[in-house]
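Handing you this structure, nothing more for now.
Yeah, one chain of the complex is gone here, protein chain that is, but the others are all in their spots.
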Amino acid sequence: MAGPAKIGLVDRTLRNLKGAWNDIAQAMTGARIVASDPSLPPEDLARVLEQMRACLEGRGGEVSARARAADLGRTYLALNGKGRRRFLAILAKDFDVDRAAVAAAIRALERAEGEPMRRQAERALRTALDAPRIKLLRQFTALPDGVKFLVDLRAELLEAGDDDPAVAALEADLKALLGAWFDVGFLELRRIAWDSPAALLEKLIAYEAVHEIESWGDLKNRLDSDRRCFAYFHPRMPAEPLIFVEVALSHGLADSIQRLLDSSAPVQDPRQANTAIFYSISNAQKGLVGISFGGFLIKRVVEELATEFQNLKDFATLSPMPGFRRWLERELKAARAPLLPPEIKTLAALPGGAAQEDGLAALLATAGWEAKPALARALKGPLMRLGARYLASERREDGRALDPVAHFHLSNGASIEQLDWLADRSEKGLSQSYGMMVNYRYRQAEIEANHEAYSGEGKVVAATQVKALLRP
Amino acid sequence: MAGPAKIGLVDRTLRNLKGAWNDIAQAMTGARIVASDPSLPPEDLARVLEQMRACLEGRGGEVSARARAADLGRTYLALNGKGRRRFLAILAKDFDVDRAAVAAAIRALERAEGEPMRRQAERALRTALDAPRIKLLRQFTALPDGVKFLVDLRAELLEAGDDDPAVAALEADLKALLGAWFDVGFLELRRIAWDSPAALLEKLIAYEAVHEIESWGDLKNRLDSDRRCFAYFHPRMPAEPLIFVEVALSHGLADSIQRLLDSSAPVQDPRQANTAIFYSISNAQKGLVGISFGGFLIKRVVEELATEFQNLKDFATLSPMPGFRRWLERELKAARAPLLPPEIKTLAALPGGAAQEDGLAALLATAGWEAKPALARALKGPLMRLGARYLASERREDGRALDPVAHFHLSNGASIEQLDWLADRSEKGLSQSYGMMVNYRYRQAEIEANHEAYSGEGKVVAATQVKALLRP
Amino acid sequence: MAGPAKIGLVDRTLRNLKGAWNDIAQAMTGARIVASDPSLPPEDLARVLEQMRACLEGRGGEVSARARAADLGRTYLALNGKGRRRFLAILAKDFDVDRAAVAAAIRALERAEGEPMRRQAERALRTALDAPRIKLLRQFTALPDGVKFLVDLRAELLEAGDDDPAVAALEADLKALLGAWFDVGFLELRRIAWDSPAALLEKLIAYEAVHEIESWGDLKNRLDSDRRCFAYFHPRMPAEPLIFVEVALSHGLADSIQRLLDSSAPVQDPRQANTAIFYSISNAQKGLVGISFGGFLIKRVVEELATEFQNLKDFATLSPMPGFRRWLERELKAARAPLLPPEIKTLAALPGGAAQEDGLAALLATAGWEAKPALARALKGPLMRLGARYLASERREDGRALDPVAHFHLSNGASIEQLDWLADRSEKGLSQSYGMMVNYRYRQAEIEANHEAYSGEGKVVAATQVKALLRP
Partner (left out) sequence: MAGPAKIGLVDRTLRNLKGAWNDIAQAMTGARIVASDPSLPPEDLARVLEQMRACLEGRGGEVSARARAADLGRTYLALNGKGRRRFLAILAKDFDVDRAAVAAAIRALERAEGEPMRRQAERALRTALDAPRIKLLRQFTALPDGVKFLVDLRAELLEAGDDDPAVAALEADLKALLGAWFDVGFLELRRIAWDSPAALLEKLIAYEAVHEIESWGDLKNRLDSDRRCFAYFHPRMPAEPLIFVEVALSHGLADSIQRLLDSSAPVQDPRQANTAIFYSISNAQKGLVGISFGGFLIKRVVEELATEFQNLKDFATLSPMPGFRRWLERELKAARAPLLPPEIKTLAALPGGAAQEDGLAALLATAGWEAKPALARALKGPLMRLGARYLASERREDGRALDPVAHFHLSNGASIEQLDWLADRSEKGLSQSYGMMVNYRYRQAEIEANHEAYSGEGKVVAATQVKALLRP
């Protein structure tokens, strides 16, 4: 974790503040700051340690202890990178699991006789296995933006990537805590529209991870009357989307992201639409990595849309294939010849002066191939077949689909509906997947079976046309 | 847990529904009910067990599993008392901690070498100590009022008072879960006023536990411009107060609850008030017993009031002494003579024909003594001294103040400010404490010290006038 | 207008205030009170007059003038009945239409040449016809509850019933002003339910004018899941319903108000209901008498209900016949014999010992006739025929239906669907209409034609069964 504070809310306040450390700290907090220097030198560290102890012991009563925890949190926010690393290190190490206590609890459990004693001993062991630092983490919720604080804290821990096992365990504690609090049952689904707060929309622009939002005009277009955007929120982070999905209401499947995002295209009457296209799903909080609600989001949004628009029949995605090109290049390097597609051989002369024998790799290396009709036409067949194979057959060692987006949708119970040739002509699209995209389809009645087929037997369900591409 | 469903929301729907079980169930849920009979006979039980397993295994994907959990929850709601006991029994026993797994995890921990392995083994042991039923409880949050469902489920478990250790452990699991979710950092403080929803105010009437609210008129008076009422809410139970406090804004300490609640008394200008009297604090959710936020509530309300009213100087309670009479009667029975107060002896003739030698017990047995001025006058001195002794000196074996209300305020950092003679002339007041009440006082600057004094050394801080009552 | 202030908001503040006039005034207003005595003696009157002038001249600028108007308004609120009469008298008379100015404007109009000059002269004449007091009335909107203030002011003027033509003209000015502001296009329709603010529900209890709401329990029953209540609100009087309607969702027409209001009756599933019964419509603001929105309310509520409940087919009322008994008694007195219904003659012996020749009047005078089955049976036929005649054929001199409720619904385009025998057995019901009630029906497709038939030709549309009652 290098550099200055990452915490958004504070950053804004800090943005232009100049002056002494103490002023900064006070300006941010209006409260007691335990440390005197943002890098937390030894004497400050001792004070911080003492205050952590006081919090955990509940000195002066629970209410006071929690107020003290809030002061600690504010102190943390005012630290620089070095200070924060020191702060987290003592939190992780000085309040780690007490192994002697664990050993004692195990012995007590082994000695326990009778059901009630055994239960009690089990409970005691379970308690001993919880590091004391967890209690302190909980107390940080007393901060005004306490939950966001903890989410960002985990983001910093992950970014710092500290090798220390105690620090890693602190991160794991935090993940467990956040996992309990961000249970999907506690989240609120909210629609985001052009009359949502600008302060919220600004975050969509920042967090969009699939197809960059280029301007407020682009955003407005994505929130027009034939579009929908939904996000999950936590009641204690009401201004922060956790994950959001962008949907286009259309006639039939969308097969080009550029056409779909074209703000000069006519607005459709959404009541006539028969298909909802989920074209972008972005996780917004780095600190919630590994705590998943994407599948729930899709299902809830399908329900919302089906209620609002009676004519909707199909729910599908227009998804990237982020690992396709990387995979294909690796394959081509490893075993070039067999991949040379037969169509290529029939081409009399290849644009760009490439010889037939150069095969696919050379053709794909041709600058601007996608804009050369003959070449693009020639490449379409082979690439589509390779794309289908990549999505449907290529696996990681643990059995998951190699493509992470494919894994997400397949494990959610979707099927592969269609591959879309040159559906994303942006630089990113070409560099990720030669511009190829894919539609995954969600059919209510098949979701459970699809999920079981994929999770259990590793079987991927695909539409006839995709299967055709898979045939040798 | 006898009788039909206690869950409020469902009760309302059920209220007048007549007809077959299946209709009822459907009317309530609009969804699949796993059982066919509200008493859950064996074949239904088997089906329920199967569905519980499906949920825990995540069969058909997480989203489906959770939908299935919701169906289970709805099934539970539609069961009768017998059916519910059976449901909870299999949940407790068939999804209990797996002791073989715990033993294996302990062995693995003992064999683990190197820091990372050890950490992993600790984590695995901790996981093994969590009963699988916990995961199912979490999934119930997918119900529309899922959190309230779990709170009420615990209330039913507590009420049933099942001796089975597995059921008791289920209740403990639930308590731990609710304790994490109802962390005070997640709660919202809201003011309740006469323009709050009637559906909410109705709950105040139902939940008020200290001084019964007799009518909507009485309630309106308690929400008048010189009164305040605040409650904590959980974001997932927005229509249910968790705990609420009623406050009167006055000049000086209040020393009579009847005067304070008299709706014909003139309304004061609250901006002139110098004292806030907390005269009633009620826990509203039986299912949250043992998860405390009372101390936080008082502190937050003090802050709110201090911000709204600049002239407020003192914050105090007007509190009952619920165990005083029971204690005194026990004392009198055990050792009658020494308690005979000297003032009594100076009375020439006692009303009601009681002889001096009958002592305090006889005098207090005189019907309507509180309305006989001479007798009441005679009793005041001795009872006040006994009341002070009861509050300040009498302890439980564990060192807590014998009086539960005294313990609550003293451990929150309050001091005993004043005893109030015949401050509650209601039947309840007389039967609990001979009508005596007490003011506890909260002074911001002394709260931490008072708490430490009481928690650490068992010392009670009292005002001079109370100390005078304590002198022999 | 006798007695103390009627204005609700102030009353509440004043309720218990004791003390000198000035304190009261200040407590209410926090501002300059122009008068020194609540009865507005001459010297105060002069000050008030001076301030009215200052307001109208905009002395010190518009903002200051308006602040001064607000002070005047507060002064008025603090006056007693006598003071208020004086205040209104000078407002009416000293700021009346200037007749010399009108005459001059008429002359100018008559002399005006050319279109532009004429237009200008017309505008000037129109301005001259507006009394200056209107401008002051407008300025009262600057009071915190300024619009409610003016509504209540008109209520007081109407109640006082002052004969003075200037005061009557002031009331007419106010009516015109309120008529413009309370245009139905500006009103908000809001549903009122059990989770509406208690402060609002309390007003329903106070304002219900048709079937008294007896308790909060009665009210809750009227807001249950198979009931609906809607009201119009003005954006500047958000806490005050203007008019509200209570609706029951049922199977078929309701023919008994007691059954309909029985809180022990089972709650119906509203989604199954095919009929919406409008059983109570109450105007809530006396100061808005003569400004009608009842017809709009019914139409909007029909739309709301039709959207929420797809199965609703019929929209009808269950209405009182407030003038039926009064009319019949007059008729009986005037021409007794011909009204003796033939059925009566067939009765061998009449309960209560009445002789046949006593006729209807005597029978109806029998105490408790409605509880004597034979007698009630005998009376049903004749009374139903008379009721139908009363509703459908009896007219005021101006051609309106004699019954005011009938006029309201018929002019809104409803038809008479059914007469309900002993549908209101309450004392009020019996004394108004021998317990008879009527269902008016609203059929979307017929509303315009019905209205035209009634308004134009005075024709009443009635169902076959009602027509049968009308046949000789």
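Letters A, B and C name the chains as they come in the text, with residue numbers starting at 1 for each one.
The rule we apply is simple: a residue touches a chain if its C-beta (ideal position, glycine included) is under 8 Å from a C-beta of that chain, and two chains touch if they have at least 3 such contacts.
What you see is a predicted model; the values in this text were computed from it and never measured.
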item	value
Shown chains touched by the chain that is not drawn here	A, C
Residue among C:A104, C:A172, C:L189 or C:V267 that touches the chain left out of view	C:A172
From C:R138, C:R190, C:K220 or C:K428, residue that would touch the chain that is not displayed	C:R138
Interface with the unshown chain - residue positions in chain C	59-64, 66, 97, 102, 106, 109-110, 115-116, 119, 122-123, 125-126, 129-130, 138-142, 146-147, 165, 168-169, 172, 180-181, 183-186, 235-236, 292, 295-296, 299, 411-413, 447-449, 451-452, 455
Chain A, residues in touch with the chain not shown (by the definition above)	13, 15-18, 27, 194-202, 216, 220, 225, 239, 265-267, 269
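Please note the rule applied: only the chains that are shown with their structure count from here on.
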item	value
Greatest separation from chain C - chain, by CA centre	A
Chain occupying the most central position, where position means C-alpha average	B
For chain A paired with chain C, centre-to-centre distance based on mean C-alpha positions, whole Å	60
Rounded Å distance, chain B centre to chain C centre (Cα mean)	48
Distance from the mean Cα position of chain B to that of chain A, given in whole angstrom	41
Overlap residues in chain B, where contacts from two or more other chains coincide	none
